[in-house]
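With one protein chain withheld, the remaining protein chains of the complex are depicted in position.
Should a chain be cited, it is by its letter among A and B, assigned in written order, with residues numbered from 1 in that chain.
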Amino acid sequence: MNPPCRFTPRHTLHAVLLWLMCFSALPLHASAQSPAAPAEARTGAVPAAQPSFEQLVQQLPGGSLRDRTATINQLSNQRDERLADIFNALLAGELLADKDTPPTIAIRSGEQLTDALTGTALSDSTGLRRIPVNNNLRTQLRGQVAQLHLNHSDTDKRYAAVQRFIRDGVNADTAALLHAHQELEESDRVQGAITTALAVYRLQSADSGIRQAAINELSGSLEQEARNALRGIAANDADPELRAAAAEAIESIQGRIGFYRFVENLFFGLSLGSVLLLAAIGLAITFGVMGVINMAHGELIMIGAYTTWGVQVLFPNLIEWSLLIAIPAAFLITALVGIAIERGVIRFLYGRPLETLLATFGLSLVLQQAVRSLFSPLNRSVSSPEWISGTLTINPVLSITYTRLYILIFGLLVFFALMLVMKRTALGLKVRAVSQNRAMARAVGVRSSWVDALTFGLGSGIAGVAGVALSQLTNVGPNLGQAYIIDSFMVVVFGGVGNLWGTLVSAMSLGLINNFLEPYAGAMLAKVLVLIMLILFIQKKPKGLFPQKGRAAAD
Amino acid sequence: MLTQRLLLSDRGGMVVLGLVVLTAILVPILNLVVPTSSPFYVSNFTVALLGKFLCFALLALSVDLIWGYCGILSLGHGAFFSLGGYGMGMYLMRQIGDRGVYGHPELMDFMVVLNWESLPWYWQGFDMFWFSLLMILLVPGLLALVFGWLAFRSRVTGVYFAIITQALTYALMLAFFRNEMGFGGNNGLNDFKEILGFDLAAKTTRVGLFVASAIALVLGYLACRYIVTSRMGRVIVSIRDAESRTRFCGYQVESYKLWLFVFSSMLAAIAGALYVPQVGIINPGEFSPLNSIEMVVWVATGGRGTLFGAIVGAFSVNYAKTFFTTFSPETWLFILGALFVLVTLVLPKGIVGLLGHVRRKGDKS
C-alpha cells in the first residue's frame, strides 16, 4: 500500500528535479524528501473546542441509532485520513467495539484485526462486537464515503472515486455531488473524469438535444466508461441520429487512442533505448575509443546492480536514498575492477583484439562464478524507493511508469556527462589523442599507459552506473550481464565505432525498432529480426551509421 | 606422395591420429569382449564420454581450420554444430514413429501438445537417412555460404566478424527456443529410439557410433590436412598474415575465405550430427554463445595453427571439464575462465607450442 499523499504533482516535480541535481546538491535533498506531509494532514485540522476525532469514534458504539447518525454527521466534518476506512468498515459490518471505557474500536478484514485509531494489529478478539447499522444509516454512509473519496488529498484516490461513480451508474444525487465537487477540483484528470461522469448521466435524459450534447462531450473523453456508454447507444438506441452520432464519436475516440498508443510505444521504445544506451555507452568508450573488446562488460554491469543490492542490505533504513548512494559506489567499485582488469590482463594484449576478446570472456566467467559462490546463484531482490515507483497517468489511455521515465532521463544525463568529459576535460583530450595515434601522443608527453587505465576505468565505471539503473528494471542475478552484452555490442557496432553520438542514435533506434516490432512478432522473434537486420546492415555499412573518416580509418 | 604430404611430414599429427585409431580399436574390444568384472573393462559411460570427445575434436578441427589457419574468428560455430545436431535429431524423431507418448503415427509429441494438425513442410523427408544426411550438410553449409558471402564481401573482418557470428548463434538460439518454430521449443528433441534400425540403447549401437565418430575424425583430419598442405593452404595462411598483400598478388581473398568457412561449417555440422545420437538430446541451449566461445578455447589451449593441436585441446579441456564438474562443479567456471586468460597471456601457441618449446630446449642442452 502506498502511504497517502505522496504523489501530488508537486512531489513528483520535486523528485525529478532532485534526481537531476543529485550529483551536486545532496544535502538539499534531505529536507525536501522527509516524509512529513501525511502527519500534518492527520493532526492539523482538529478545532480545539469540538470533541476530538478519537472521542467521536469512541462514541460510535454507544447510544441509539439516532445518536450514531449524529456522530457520523459530526465525524464527516472532520478531515481525517482514517475516516474512509472506518466508514467503509462500518458499512460492511466489519467495525467492532468492546465494552471498555473508552472502548477499543477495531477494523476486521478477513482474519486480521487492526485498531481503527492507532492502526496497530490486535491479536485478541474477545469482547469485540459488531457495531450495528440499519439501511437508513447505510445510505447516509455511502454518500459520506463517496464524498470522502472525492475530498481525498490524493489525486489518484479522487480519480478512482469518480470512476467508481461512473461504473456504478450516476444518479441524480451523485450527479449533484459531482457537480458541486467539480468547482473545487484542481486536477485536470479528475475534472475530465467528472465531466465524463456528468455526460454519462445526461445520456439518460429524455431530451434528445441534451443527449446529443452529451455525446458530443463524450467524444472528447478517453475514459473506458465513456466508450462503453457510447457503444451502448450506437448499438441499441432507438434514435438513428443519435446512433450515428455515437458511432462517429467512438471513431474519433479510437483515433485519439491510436495516437496515444503510438506515443506510449514511442516512449517505451525510447526507454528501452536508454537501457541499451546505458549498457552500451561504457562499451563505446572501451571498444570505440580504445579498441578493446571487453566481454566482461556485462559482468561489470552486474557488479553495479549487486552494489545497489549491497547498499540496501547495509543500510536498510535508507532505502529511499539507496540509489543515490549506489550510483557513486557502483561507479567506484566497477571502475576499480575495470582498472584491475586493464592492468592485470588487457595491458599485455593491446593490438591483439581477438586475444583480448577471449581473455576478457574468461574474466567474465570468473566474475560470474565469483558472484555465484559469494552470494548465491539465485536472484537478489532489490527494492525500489518510493519516489521511483508508481505511474504517471497522463490520461486514461496513456500512463508512464516513473522507473522508465527516470531511467530515460538518467541515461541521457550519463551520456551528456560523458560527452562533456570527453570533449571538455584534459583526460578526454588525452584519451582522444591516444586513440588516434598512440605513438605520437606518447611522443608529446602523454602517459599512455596511465590514460589507458583511466579510460578503461571510466568505461567500466559507467557500466556499474548502468547496473544501478538496471537493478530497478530486471532481476539482479549472476546472469544479468550476459543478457546485455550482445545487445550492447550490437549498439556500438551499429552506431559506428568510436562515435558517441552514433551510440546514442543507434541505441534509441534499436530500442524503437524492437518495441514497434514486438506487437507484431512477439518479443523473441522481434529480437531475432533486429539481430538479422543488424547483420544485414553491417554488410551494407561495415563501419556503422557514423563511420570515422579519413586516412587513418582507411587502413 | 600424398601419404608423405598428409601424414609423414606431420609427426605430431601422426602420433595423435595413431592414438585415435588405437582407441577406436581398443575401446570396442574392452567394452564388448572383456567381462564386466575385469579391470580392463571400459564402461558404457566411458564409451559415451569418449565418443562425445571425438565429436568435440572434429568440431575443434573445424574451428582451428578457419581461426588458426585463416585468422577468421567465428564465435558462432556452435550454430553449425547445433544445426547438424538438429538435422540428425529430426531423423531420429521421425524414427520414433508411433512409439511416442501420444502414439501419433506421424506427429512428434511436442506437435501433438501444440495441437498441430500435420507435419510442417520442413519435417518432410527426414524419415529417410540419406535425405537427412544431405540436409545435415546442406543447411549449415548454405547458411555459412550466405552469411559468409555477405560478411566477406563487405570485408567484415576480425572482431566485427566475431561479434556478428556471435549474434548469429544468439539469434538462432532465441528462434529455436520458440515453440512455433517446430523444433520442440526449449525441450528440444529427445527420447530417441533407434538409428538405421539399431536400438540406440544397445551396447553395440553405442560402440558403433563411437567407431563412426573416430572414423569421421580421422577423415576430417586428413581432409583438413589436404587443404592446409595444398597451395590453397598457403594462400589461406597468407590471408591470415597480410590480407591486402594477398589481394595484390591476384587472389580473390573473399572466395578463399568463403569456401573455407563453408567447409568448416559442414565439418562442424557432421560433428553435431554424430554427437546427438550419443548424448540422446539436442536443445536450443547448444546454440548458446558460451558454447561457441568454449570451442575457441579448446583450440587455443591445444595450439591453434596446428591441426593436431585442436584435437589435443578438445580432449584435454573436455577431460578437465568432466573431471571438475563431477568433483567440484563450483570451481569449473573459475578454471575455464582462468584458462582463457592464461592461454592468451602466457601460452599463445597452446599445449602443442609448449611441448615443442620444451623439446627444442631439450635438444639444445
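Keep in mind that, in the parts below, a contact is a pair of C-beta atoms (placed from the backbone, for glycine too) under 8 Å apart; a residue touches a chain by one contact, two chains touch by 3 or more.
As a working rule, contacts and distances are computed from a predicted model.
Visitor: Leaving aside the chains on screen, match the unshown one to its UniProt name from "Urea ABC transporter ATP-binding protein UrtD", "Cytochrome c-type biogenesis protein CcmE", "Potassium-transporting ATPase KdpC subunit" or "Serine/threonine protein kinase".
Guide: The correct option from "Urea ABC transporter ATP-binding protein UrtD", "Cytochrome c-type biogenesis protein CcmE", "Potassium-transporting ATPase KdpC subunit" or "Serine/threonine protein kinase" is "Urea ABC transporter ATP-binding protein UrtD", the UniProt name of the unshown chain.
Visitor: Which candidate, B:Trp67, B:Phe152, B:Tyr221 or B:Tyr256, sits in contact with the chain we can't see?
Guide: Per the contact definition at the top, the residue touching the missing chain is B:Tyr256.
Visitor: Which is it among B:Thr46, B:Ser238, B:Ser288 or B:Thr322 that touches the chain not included here?
Guide: Per the contact definition at the top, the residue touching the missing chain is B:Ser238.
Visitor: Identify the residues of chain B touching the omitted chain, counting contacts across the whole complex.
Guide: Residues 227, 230-232, 234-235, 237-238, 240-242, 244-253, 255-256, 259 of chain B touch the chain that is not shown.
Assume only the chains that are shown with their structure count from here on.
Visitor: So in the complex, which bits of chain A are touching chain B?
Guide: By the definition above, chain A touches chain B via 293, 345, 348-349, 353-359, 361-370, 372-373, 486, 489-490, 493, 522, 524-525, 527-528, 531-532, 534-536, 538-540, 542.
Visitor: In the complex, go through chain B and note every residue touching chain A.
Guide: Listed in rising order, the residues of chain B that touch chain A are 73, 147, 150-151, 153-156, 158-160, 162-164, 166-168, 170-171, 174-175, 177-178, 289, 293, 296-297, 300, 330, 333-334, 336-341, 343-345, 348.
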